[in-house]
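Okay, so here's the structure we're looking at.
With one protein chain removed, the remaining protein chains of the complex are shown where they sit.
Our next item is chain A:
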Amino acid sequence: MGRLFVITLEGSVYSCSHCHTHLALLDDIISKSFHCRHGKAYLFDKVSVNITVGEKEERMMMTGLHTVVDIFCVGCGSIVGWKYESAHEKTQKYKEGKFILERFKVLGPDGSNYLVNHDAMVSGSDADNA
């Protein structure tokens, strides 16, 4: 629906595995040693393009209680990870304002589906990418 507002990133790009919309840059990775229910996850300094955020909620994780918001791909609406709004434990404060992308939800430089300067389908609509 609507003419999607989508930014095209340049460089080594992580993109949505479903609709190939650009999400983040390799250069913005802080750590690859995170995990989620579905497997590996990467911590990014910023995932500022082509996402929308959900409602804030308290979530208990392996490292303690955090306030988080889910992040969705604007192209297809898939949940691709979450953002740490606040951490309740002092040792976890470094995560605040940072983003998690679930590895199986994205295509990227360290996988077989490495995309660079990907330009396809960047401003279609939901129906195009469903």
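Quick note on the criterion: contacts are C-beta pairs under 8 Å (C-beta built on N, C-alpha and C of every residue); 3 or more make two chains touch, one makes a residue touch a chain; residues count from 1.
The definition used in the following text is that contacts and distances are computed from a predicted model.
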- The chain dropped from view, which UniProt name applies: "CTLH domain-containing protein", "Signal peptidase complex subunit 1", "GPI mannosyltransferase 1" or "Queuine tRNA-ribosyltransferase accessory subunit 2"? "CTLH domain-containing protein"
- Task: Could you tell me which of A:4, A:47 or A:80 touches the chain that is not displayed?
- Result: A:4
- chain A residues that touch the omitted chain in the full complex: 1-8, 49, 52, 74, 119, 122-125
